[in-house]
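Every protein chain but one is kept in place in this view of the complex.
Naming follows writing order (A and B), and every chain is counted from residue 1.
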Amino acid sequence: MDLLSITDLSRDDIMGIINRALEFKKMKKQPQILDGKFIVTAFFEPSTRTKLSFHRAIKGLGGKVIDFIASVSAIQKGETDIDTLLTLEAMDIDAFVVRVRRNGAPMEWKNYVKVPIINGGDGTNQHPTQALLDLTTMYEHFGRLDLKVAIVGDILHSRVANSLTQGLLMFGGKVRFCGPKEFVPARYDGVELITDSLEEALDGVDVVYALRVQKERIEKLPINIDEFFRRYQINHKTIKMAPEHAVLMHPGPFNRNIEVSDNIVYSERSLILQQVKNGVYSRMAVLERVVGS
Amino acid sequence: MDLLSITDLSRDDIMGIINRALEFKKMKKQPQILDGKFIVTAFFEPSTRTKLSFHRAIKGLGGKVIDFIASVSAIQKGETDIDTLLTLEAMDIDAFVVRVRRNGAPMEWKNYVKVPIINGGDGTNQHPTQALLDLTTMYEHFGRLDLKVAIVGDILHSRVANSLTQGLLMFGGKVRFCGPKEFVPARYDGVELITDSLEEALDGVDVVYALRVQKERIEKLPINIDEFFRRYQINHKTIKMAPEHAVLMHPGPFNRNIEVSDNIVYSERSLILQQVKNGVYSRMAVLERVVGS
Partner (left out) sequence: MDLLSITDLSRDDIMGIINRALEFKKMKKQPQILDGKFIVTAFFEPSTRTKLSFHRAIKGLGGKVIDFIASVSAIQKGETDIDTLLTLEAMDIDAFVVRVRRNGAPMEWKNYVKVPIINGGDGTNQHPTQALLDLTTMYEHFGRLDLKVAIVGDILHSRVANSLTQGLLMFGGKVRFCGPKEFVPARYDGVELITDSLEEALDGVDVVYALRVQKERIEKLPINIDEFFRRYQINHKTIKMAPEHAVLMHPGPFNRNIEVSDNIVYSERSLILQQVKNGVYSRMAVLERVVGS
């Protein structure tokens, strides 16, 4: 069993993972379900946050990590991705966690690789474990998932936005996209609002979900950077457009004082560090499901 | 006890390692022989395949890895190799696995280092664990080692060819070298044929052993690259020069469509992934012998 896309999972699957994640979170020591198992983390694109979260989860369940680091590898000698994976698989390992720049690569690799693959992010396409940790965090906070969520920022280039939106829609969530028109798709099935007005997007929401925005991309916009900040940065002023009960989320790593202000990220309204924490436990739940089965 | 060169081992030693490797391979979980042991992997030359295979083997036997990464180390601050090893040894570790560019360096280091050293490849000289995994794979497939083996490619620059040839000759194997004359030695004790004709080399063999060839080296040959492919690439056409029972082996990482064709590497005749798998288990057998004793 793999986890390539959030849409591989049913509502029941997702609720099972969320509940199991919250169980794991409460335990002082988790059961050593992965004892004797070897998980390869193969991040063809650098990522510390997601990789170390997986390492923490794997080791917390008693599993062993084989960390393939692309930059010092045979890839530099001309080996293809799939040859690398088949070679690593031949070392009698139990699953892969992959990260890759090319959209859809993990889905292609499944035609060749027999052990389970967990997609740790492919290009602008999918990041299912991020969606699961986000849903876990929302469910933990609100006790339900049919929430109103405004996703703000560079949505077009975001696998996080894509996976999260698909997940929320499965549970009857209302999703809104907000950003300059260069950053949002013209349309997206099931999304109730696509707008360049933050005020409109944040009206009545439960969650303000800010995305990381690359400064270089802002600089290419027709508006100047100060106007971008004024219109789209989430800070103590702009968050007042949302109801008082609304929370701030962000997948990290964030750019302080770009898409979010310095002083709001660790404020009481922010669930950002809870997302990181739940990342460990929802990945444990995914690993149990994918490798334990 | 060290493993610096394949010639450190007797026939009995090698057969012991092969049989133990095949035993380890059958076990669902290997005995935790290395519990409480610390093995340092010190790869002064980058290598993913060999290093991760050792990590898999060490951890599979319950040992712990200390991974010394040269590129971010004190070496950049001017420390010599031997000072690095003596420093790591002083941390109360149980063995080294080393990889280094300079021929003979591990043999020199033995004058200073007290814990066992396993040579994971030194320059163009020795790669004994590669030879052991190759012999294990041949023995597993054929049930014997007095085989006819054609090694094809850049033999002059290959520690793999050197160690494997020495190993095969100990068991009465018949070894042939094949490549353009710039790639083969003028003579080599015990080798029955050194030729630039693939047809001649593959006639009647049991194993076609293709070596990785660097494109830059091909480009320096007097023949052009298309002629190189036509004359030396192992593909579905050229492998017909060998008997039907002959198998293809390669130490990896391979260059698709350079020394081997894309479609032959994972064909039924190819033992390439079996080599990788047996690499883990023959390294376990080596570790047991070197560290367990």
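In this section, a contact is a pair of C-beta atoms (placed from the backbone, for glycine too) under 8 Å apart; a residue touches a chain by one contact, two chains touch by 3 or more.
What you see is a predicted model; the values in this text were computed from it and never measured.
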Omitted-chain contact residue, chosen from B:10, B:32, B:87 or B:224: B:87
Absent-chain contact - pick from B:1, B:27, B:66 or B:225: B:66
Chain A, residues in touch with the chain not shown (by the definition above): 29, 46-49, 52-53, 55-56, 59-60, 69, 71, 212, 215, 252-256, 258, 265-266, 273-274, 276-277, 279-280
In chain B, positions touching the absent partner: 36, 38, 64, 66, 68-69, 72-74, 76-80, 83-84, 86-88, 90-93
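Rule of thumb we're sticking to: only the chains that are shown with their structure count from here on.
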Distance from chain B to chain A - Cα centre to Cα centre, in angstrom: 40
